[in-house]
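The complex is shown incomplete by one protein chain, all other protein chains being positioned as in the whole.
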Amino acid sequence: MNWKDWAGYYAVASYDTNHDQEYFAYRHAAGLMDATPLFKYEVKGPDSLNLLSRIMAKDIGKLRLGRVTYCCWCDDDGKILDDGTVARLGMDHFRVTAAEPFLHWFLQNARTLNVTIEDITAKFGILALQGPLSREILVHAAGGEVATLRFFRLIETRIDGRNVTITRTGYTGDLGYEIWCGNSDAIAVYDALIESGKNYQIMPAGLAALDVARIEAGFIMNGVDYFSANHCLIDSQKSTPYELGLGWSVNLERDCFIGQKALQAEKETGSSWQFVGLEYDWEAFEEIFARFDLPPQTHSGAWRTAVPVYGRSGKQVGQATSGAWSPTLKKNLALASLRNDDYSKGDALFIEVTAEYERKRCPVRVSDPMFFNPERKRGK
Amino acid sequence: MKTASKPNSSTYDAIVIGGGHNGLVCAAYLAKAGKKVLAVEKRPVLGGAAVSEETVPGFTFSTFSYVVSLFRPQIIRQLDLVKHGLQIIPMETTYNPIPGDAGLVRWADGGRTRNEIARFSKKDASLYSEFGLSMGRLSRFTKNVIDTPAPEPASLNPKELFKLLKMGKLFKDFDADMRYLNVKLMTMSAVDFLEEWFESEPLLPSMAGSGIIGTFLGIRSPGTAYVLLHHYMGEIDGAFRAWGFSKGGTGQISLACARAAVSFGAEIITDAAVERVKIRNGRAVGVVLENGGEINARTVISGLDPNRTFLKLVGEDELPASFVGQIKRYKNRGSSGKVNLALSRVPNFEDGRPGLQHLKGDITIAPSIDYVERAYDEAKYGEFSRRPFLNIVIPSLSDPSVAPPGKHVLSAFVQYAPYNIREGAGKWPEKREAFGDAVIDTIEEYAPDIRDCIIDKQVLSPWDIEKMTGLTEGNIFQGELSLEQLAFLRPVAEWSRYRSPINGLWMCASGTHPGGGVMGAPGELAAKTMLKEGGV
Partner (left out) sequence: MSFDVVVIGGGVNALTAAAYLAKAGRGVAVVCPDDEIGGLCSRHEFYPGYYSPGILSDTSMFRKWIVDELDLRGHGLVKSTSSKTVAFGKDQQIVFSESTDKTTDEIARVSEPDAESYRAMKAFYQKIGGPISQFLNSVPADIVDPETTDLWSLFKRGFQLRRLGKKDMLEVLRLAPMTVYDWLDEWFENNGLKAALALPAVTEGYSAPWSPGTNANLLIREVTRGPRVQGDGLALVEALESAARSNGVQFEPGIVDSIEPGRGVRLEDGDFMEAKTIMAAYGPKKVFLEMIDARLLSHKFEQRISKFRTRGLTSQLLLAVESYGPGVESSASRSGSRQSDKISPGPGNLNSGLPEMALIAEDLDGIEKAFDPVKYKEVTRRPCLDVYIPSEIHDDLAPIGKTVISVLVHYTPYALRGGWTPEAREELSGNVIDVLDEKIPGIKERVIGKELLTPGDIEQRYGLSGGQLYEGEHALDQLLVRPAPECSQYKTPFEGLFLCSGGSFPGGGLTGAPGALAAKLVMQE
């Protein structure tokens, strides 16, 4: 078993010495992961919507009851602080997830608002049940209404007699659910899910497998593919939602929200960076290693030490921030930021590859970062 | 290390008065540059306030200075101090005990620390790492200030103006947020500054406490915020942690410096107190020892505090009256004492925490802002604090060499213990016992079995510190670290560059820029300045 630090908690990276089986569970059966260390906030009160509308780049006013949305939030300069989900449980009742602690941010922005914000990180457990068979397992555990739960919707129900909130969301880019339960109920719910899944080859799964899955799905990660503006040492380390391919989640035409002016300006004048997926040219990759008489060597899991990306002239045009060999697609993938001044659509690109201690450049093809996007993810 | 008490020669290029760590660093740099150097120490042990002594058989106390804060890494590299025995063991935790509670421990692990803080305030927990980051960014500027002689703002010399501009440019290169933060940090009180970020106790007083160490100020006194930066400087030094223990006690730093100095050809004598600086035609030409011996040198460098250097060793008659006035106004104001304990076992803090890991760093007794402020209020009117702010370390948990197996040494830095008590400083010997009891009573509130653990104790009031080390009023920094006594005003205006009004007499210790602490920076900068300006 491999452990990893996650926000001050021990979290499982992989239950075995190697994460392969867990990855395949995510993609072919179901993996059950403990996502409790995710930061969770509960926002209640008459002004909850006003608060979230002010903070989030997305118009939360449009979020209907019983739905969940993915969104990001920015500082005054439109630089991204974090990304996460907002779930609407009632007219004046929301839950927010975040990768980093933001209680102070929520509180600071609530000065004139009639709203309560509670850090419920330690109060609730989150179990992520992800994979093509997760629906069957959950129907078995929680009953039939889960069967009709649509993508990014939530229901409140019971598992093993305990109250849970189930959202059809996840970080694997596959069919999947996240189950919120009271902290003290978490172990019972976990056991119930394992019990329900035993005929479906459910597996406890960890973060290492998740990391591969999320790269295939093109999901960015705070602290890897971008850095929270509050944690950057210099301005150039900051990013904006547009630069990260999250422009679709920004709603400019509405009441004031934090970063609005800067984002408006960026939308008008254009962004400095763009976020892309990169697929290695496999033959060229093979060739690089073949020169040393070696078979192509890929990482065993996801990597997150950034490497430079070059243009044809040899000039660095950006960096790949994380990547993985996709066992499903049989491709070597990376997520990358490219500088718009130096890269235009169609330009040839090369990524740095180290073969036998030597740095080489391997041609890559630009692609939609959502490399793997099965129908079942959002389908009925 | 063995040292003689008589010099081999009667004439040197330079004599360093005082074998404190700054004096030894200075001597080592000068010797390394090929100068014939003699360092003279009055006590039998080297180190000044950075000494280790086996006060109780088998127990090595770091008698005065007990942690290594910002010892400059370039000194370790340039003087090859590791070869000469220096080993620094990082301190990883800060523990604030609370009676009947698990207290607050801040660990090297950010997430773990956040969870600890969240017990007291989730808001504070969510801001903690952001605060560290801002401070880390800011310390880039401060590092530059520490590692160069202070610029002279009143100078019309183009070189000085250029230096100022450079400093200004460095300041300007920061973004506006950092500049604003810097203005606040330099002038605000530790509590006011921290309250812009945090709300909970004991986090606030624990952090603010570092702002008052060694000063005669309270945590609510303006000008105490900037010391907070020191805690964040370690990281930009490339070191893992800013604070640590020197293996074998703080004295080992001094000894490593001494060995380095000797390896470069310097000579060191102990048990040799300097009575006065020999001055001929307004120029320092050597020293006269208390035993009557005279040693000549082209340059005399004082590692003693400004008051002692000028008013005792030089004498008012030799100095311009205005300078004497400045030195007399220079504030020393010892404010702290020290209690060293030899323990039969580790006291039980009854915090329900497993193991001793959380006791390996520093243990700060500062349960609330009011507690620390009240301790200060008592001191203002000439009393020692009945419930003092304590900074406790148990170095034997990290370095077993300082105590017999299974036994421990505990060192408690105590604030406040004003040198000038109401009854007069001379009455300290009569109050010493009561002072020690107040400290142990305080510890007892957190570790109820402390009295059962004590094998022996050493209680040091500022009066004792003065008597033993010669530090005027027992001020551990050779002068208050208040804004008007820092940088180009340290020790006094127009004499902030290690020189003095007496030709050939220089200063090299904490009474000069950048000030006190086991940093070594004044010694290094003084030596480098002298070598550059042909002072030796």
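Think of it as A and B in the order they're written, each chain with its own count starting at 1.
By definition in this document, a residue touches a chain if its C-beta (ideal position, glycine included) is under 8 Å from a C-beta of that chain, and two chains touch if they have at least 3 such contacts.
Small disclaimer: the values here were computed from a predicted structure and weren't measured.
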Touch criterion as defined above, residue of B:Lys247, B:Lys331, B:Arg353 or B:Arg387 at the omitted chain: B:Lys331
Candidates B:Ser221, B:Ser335, B:Ser385 or B:Gln458 - the one touching the absent chain: B:Ser221
Contact with the hidden chain (one of B:Arg179, B:Lys312 or B:Lys528): B:Arg179
Residue numbers in chain A that touch the chain omitted from display: 54, 75-76, 108-109, 111-112, 255-256, 258
Contacts of chain B with the absent chain, listed as residue ranges: 153-156, 172, 176-177, 179-180, 183-184, 186-188, 192, 196, 217, 220-223, 329, 331, 370, 373-374, 377, 380-381, 482-484, 488-489, 493-494
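As a convention for this text, only the chains that are shown with their structure count from here on.
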Whole-Å gap between the CA centroids of chain A and chain B: 48
In the complex, chain B residues that touch chain A: 109-115, 118, 122-123, 125-127, 129-130, 133, 136-137, 175
Contacting residues of chain A [partner chain B, same complex]: 5-9, 101-105, 107, 119, 122, 230-231, 233, 235
